[in-house]
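Heads up, one of the protein chains got dropped from this complex, but the rest are sitting where they should.
Read from first to last, the chains carry the letters A and B; within each, the first residue is number 1.
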Amino acid sequence: MNNSDGQFMHYLVRRLFPICRSLTGDGVRKTLAILGEYLPDLKVKEVPSGTQAFDWTVPNEWNIRDGYLIDPAGKKVIDFKNNNLHIVSYSESIDRTIGLKDLQSHLYSLPDMPDAIPYITSYYNQSWGFCLTQKQRDSLADGEYRAVIDSSLKPGSLTYADLIIHGECDREVLISTYVCHPSMANNELSGPVVSTMLAMYLSKQKNLRYTYRFVFVPETIGSIVYIQKNLNYLKEHVIAGFNVSCVGDDRSYSYLPSRLGNTLSDRVATHVLKHIDPNYRTHGFLERGSDERQYCSVGVDLPIASIMRSKYGTYPEYHTSKDDLDLVTPMGLEGGLNALRSCVSAIEVNRRYRCTQYCEPQMGKRGLYSELGTRSISHAIRMRMDILCYCDGNHSLLDIAELIGCSIGEVYPFANELEDYSLIERLD
Amino acid sequence: MNNSDGQFMHYLVRRLFPICRSLTGDGVRKTLAILGEYLPDLKVKEVPSGTQAFDWTVPNEWNIRDGYLIDPAGKKVIDFKNNNLHIVSYSESIDRTIGLKDLQSHLYSLPDMPDAIPYITSYYNQSWGFCLTQKQRDSLADGEYRAVIDSSLKPGSLTYADLIIHGECDREVLISTYVCHPSMANNELSGPVVSTMLAMYLSKQKNLRYTYRFVFVPETIGSIVYIQKNLNYLKEHVIAGFNVSCVGDDRSYSYLPSRLGNTLSDRVATHVLKHIDPNYRTHGFLERGSDERQYCSVGVDLPIASIMRSKYGTYPEYHTSKDDLDLVTPMGLEGGLNALRSCVSAIEVNRRYRCTQYCEPQMGKRGLYSELGTRSISHAIRMRMDILCYCDGNHSLLDIAELIGCSIGEVYPFANELEDYSLIERLD
Partner (left out) sequence: MNNSDGQFMHYLVRRLFPICRSLTGDGVRKTLAILGEYLPDLKVKEVPSGTQAFDWTVPNEWNIRDGYLIDPAGKKVIDFKNNNLHIVSYSESIDRTIGLKDLQSHLYSLPDMPDAIPYITSYYNQSWGFCLTQKQRDSLADGEYRAVIDSSLKPGSLTYADLIIHGECDREVLISTYVCHPSMANNELSGPVVSTMLAMYLSKQKNLRYTYRFVFVPETIGSIVYIQKNLNYLKEHVIAGFNVSCVGDDRSYSYLPSRLGNTLSDRVATHVLKHIDPNYRTHGFLERGSDERQYCSVGVDLPIASIMRSKYGTYPEYHTSKDDLDLVTPMGLEGGLNALRSCVSAIEVNRRYRCTQYCEPQMGKRGLYSELGTRSISHAIRMRMDILCYCDGNHSLLDIAELIGCSIGEVYPFANELEDYSLIERLD
């Protein structure tokens, strides 16, 4: 990991930031096209409006060209072009004159955060509205306003993409993130950007043991559509995975378990995070709120955990215009990438081993033990002996790392050495 | 629950209080007759003296008409008519003159509680004795006393009663309490009175899912006789149950587990008590001392836990004349009834459910979700989503309530609603 990874990811966040994304529409397409510049094998797919997916129906496609509010003095006081959060997502097209009093029920602001524009959506209920800062709202003069939203909501399609990086076997690690949020940085451009970087990294690796599936979808409806199309395959092949969201600020690390709570993903995530930051925050599954809601739903139950920096809903800037390009930092993005990359590495090397003979081997004759018997032995010798003593076919390398109190990254080179000396043999 | 329940129960305690109950005899019969006024289907049964029940033999029937001690001055200093605790239960009939010194070995008092008459029994060892306050004892003058106990101990029978309230299935909830204690209120008139009230309540319910079996027995020998007569049936049908004792004071709530410790009764009792009083006291099974000793004995092992207010043996008035009509209060009795009624309700609604489809349902189209996507969601929406996410056929509603951190009483209406919308289906 070098600093340029963080710089590159922050550049990519900045590049994607101005695009107005929503559940559907050209914003998602533009976003995926940019990601596709870095991921040549990314497959973009379209699902027609009206398609059924379990209990849901793919909604009409929404696109917006402009939106503004002109005050009684003729001044454009709210302008979509300044910030795409100003328009409630999926607002219907309007052009009307309306008194301030009637307008109020279409305005959304945050009294507690007077400088922040809230992020509001109305995907499944036809409506329209403007989001603005409380300060802007308080300064609105009485009188007649002209409210204009130039949008279209009509049959079209929902857009998503996926990318498969093939490994030695067809068992998969699933990485899912979402591409439906307008101009906000941690939630959610950090997810697609870190996922893209992780995919770029994995594409360059040789001899990947597992196959990696990256999924870029609009939240909720997108993952539901994806699950419906792939449920049986995913259930048979996915052995671990992560929902990637809010991985771009540099304040903390967070973990949210899968519904079942004890999957490989959960054990890897808690192991890796503990060794990156002993103070990482653990959330309960009841605090879920992203696409793990679908991946971990009853009967779907894919082994998907969430690794985050500051979790959605827990930081003050969440779902406002304050979740911006300053909140997300190169170092924050690097930390998110590093955590996920460490998880992937842990999954790759996590094998069960078995000693090839009874009793301790004579390490000394292989140069792996000190020549003299003294009062203490070195860390390396201790590591070799301790790893050996749990290579019983029941413990995975992750289990062994936990038992020994080291990270799997520290343990792996020793396990590899012991395998090279034929003192242990792999079972997986 | 309304205050009149407590008032009624306290009235019933007062009505039963003067009767001199023992293991056998007319006191038990009178008590059951009064309870039968409120429970028309109560079946009173007689078991002849000498009947074998496992390791035990039903003892002779004991009845007492009078008992007193006349001091050297001719004054009646101890009188059964003042308090039936004055005579050791199962005392043989005597009429003799005896010096104070010899009398002392037949007197029982409590040096540490100089105003309290202790409760003493001698069921299986022929003997006689007077119980009195330490103050009374200390004031006895030297000289010859006349000791009179007008009792009979001869073949007769042991009396008990039971009541079956039929539900939709023949699996049973067993409620057992005892009717052998003379004039004491918490231990033990609270048990039979609260059990009677619970039976009256259940008799009025329609569509009970389970069958309820109420057992009113003398302690130990009564439950042993009852178990012997019904063991196979009980083992096949009882899914939960409670031993009801000491449920009438208003100082605390207490729980004592079944021998196995993890039965449905245990899980229901701890769940309900935690939500009634987070400071409820948990005892170990080693602190047992009532009829759970028999119901939970090895090989019997019925799923019987104990729910109490202040547990026998833990409060200073226990087994003395101070366990009286002031110690037990309407509010205390109401609390005991409420705890048991909540346990019964929990058992009735405790089912496993399964989601009827994959992924989260679209709650919005059913009016069960907020129309706008904002920064937070309501308690009701959260409840629905959280219940749904554990309706996997493995978790009962009690499990789900524990996982969500709510009482099953709070959870049930939402589960009901989800079932009405066909979003979940019941498995039990």
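By definition in this document, a residue touches a chain if its C-beta (ideal position, glycine included) is under 8 Å from a C-beta of that chain, and two chains touch if they have at least 3 such contacts.
A quick note: this is a predicted structure, and the numbers were derived from the prediction, not measured.
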- Task: Tell me which residue among B:S93, B:T220, B:T356 or B:S370 touches the hidden chain in the full complex.
- Result: B:T220
- Item | Touch with the omitted chain, as defined above, among A:R65, A:K135, A:R354 or A:R426 | A:R354
- Contact residue for the chain not shown (choose from A:I224, A:I404 or A:L418): A:I404
- Query: Hey, which chain A residues sit against the chain that's not shown?
  - Reply: 354-355, 357-362, 364-365, 371-376, 385-386, 388-392, 403-404
- Where chain B meets the left-out chain, the residues are 53-57, 88-89, 108, 118-125, 127, 220, 223-224, 227-228, 231, 259, 285-286, 288, 293-294, 296-301, 313, 318-320
